[in-house]
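Submitted below is the structure of interest, expressed as structure tokens.
Moving on to chain A:
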Amino acid sequence: MISLDHLCARAGQFELLAVTLAVPSGAWGIVLGPAGAGKTTLLEAIAGVRRVTSGHVVLRGVDVTTVPAERRGAALVHQHAFLFPHLTVAENIRYGARDATFARDVARRLGADALEHRPVSSLSGGERQIVALARALASEPSILLLDEPFAALDPRRRARTRSELRSFQQQRGITVLHVTHDFEEAGTVGDVAIVLDAGRVVQVAPPAALFRHPANGAVADFLGAENIFAGTIERLGDGADDVAPLRFTGEGLVLFAVGDHAGGAGHAVIRGDEIVISRGGEGSSSMRNVLCGIVREIAPTGALARVSVDVGATPLVAIVTGESARALDLKVGDDVVLRCKATTVHLC
Partner candidate 1 sequence: MKRPEGAWLTGGLVASALVLFSLLVLPVGALILRGGVAGLRQLGVDGELQRALALTAASATVATLITMVLGTPLAYLLARGRLPGGTLIGALVELPLLIPHPVAGIALLLAFGRASPVGGALARAGLGIVGSPLGIGLAMLFVSAPLYVSAAREAIARVDERYEQVARTLGDTPFCALRRVTLPLASRGLLAAAVVMWSRAISEFGAIVILTYNPKVASVLSYDRFTAFGLDAALPVAAVLVLLAMLPLALLRSLQASAGLRERHP
Partner candidate 2 sequence: MRAVLDTFARRTGTRVTEEHGASLELARRITELHRTPDVVALADHEVFPELLLPHFVGWYAEFARNRMVVAYTRNSKHAAEITADNWRSVLLRPGVLVGRTDPVTAPAGYRTLLTYQLAEDYYASPGLARALEARTPPRLLRGNAADLAALLAAGELDYIVDYESLARAHGFTFIQLPSAIDLGDPSRADSYAKATVLVGAGQDTVRRVGAPIVYGVTVPRQAPHGAAGLAFVRFLLGHEGQTILRAAHVDVLATPQFVGDSVPASVRTVTPQ
């Protein structure tokens, strides 16, 4: 278990301000956040190589705030690997290992054994990352701190390494805290996601919930939600239940939603793939939100198309499949109707 209690630390201009969070034992925690949020500083503080100015680091239930790095059982893997250049690949992997057989086994499982006879200086960025992972795992840590460890791997190698690491982690009950920029990665391996912004924790949630229900506009923006509007939120029902019908008014839009928002100033977030486009206003549906607009831009991105629609003066983005776009014969300047369910409008 990793648990931080009002942790403050400073590294140059990066600063952690009273970070409190918990990753359960054997869970895989994902740390997301814009550049400069203090993600790396967070990992370093947990690993014990960055001085903590106040607060506590608790690992496996023991307060290790003043325990030196080598006795924390937490291995740190940097994005830039930092393989020891004066040692061979095999020596790197064995560096912190107590059991050479185990180290060889780890190397084989991650595919680092094929690199053992290469000089460190000849390895590619991705190969370095694999060796760095093997080196960390070979030291049998109970806690693994990963700083963008797959960033330099090609997509196939990344998926393979990630799943191998995941199964290794589950077998040995390792608690992981993993900094990444890759939302897909966060959704694939993460048990819990932590969003850090400007040195503060802004949201802790399971990754799926995080994308559906970002804590605020900044998180939504950072997570890449296409449609974020600022405005006012009103509760429409009697308000007895936690979940109530809500109405959002702002930026020329009126949107209906359900949720537990107490009302007041806030943001409406709609993911682009939750918006349905149709021609004309014919027919009725169960969707509470119906908006009319004009197509301003159609940008195909792979199998999907990103359609920008001006509703009044406010731009909305809908993500549709390329096929649908062709079936609808969408062109710039067309009048279209946008629909989405109240349950897909997230007010925060």
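Note that a residue touches a chain if its C-beta (ideal position, glycine included) is under 8 Å from a C-beta of that chain, and two chains touch if they have at least 3 such contacts; residues count from 1.
How were these candidates chosen? In short, all candidates are chains of the complex that A comes from, given by their letters.
On a predicted model such as this, the values are computed, not experimentally measured, just so you know.
Any copy counted, the candidate of 1 or 2 that touches chain A in this complex is 1. Only residues 44, 47-49, 68-70, 72, 74-76, 78, 80-86, 95-96, 120-121, 125, 128, 135-136, 139, 141, 145 of chain A touch candidate 1 when the two sit together in their complex.
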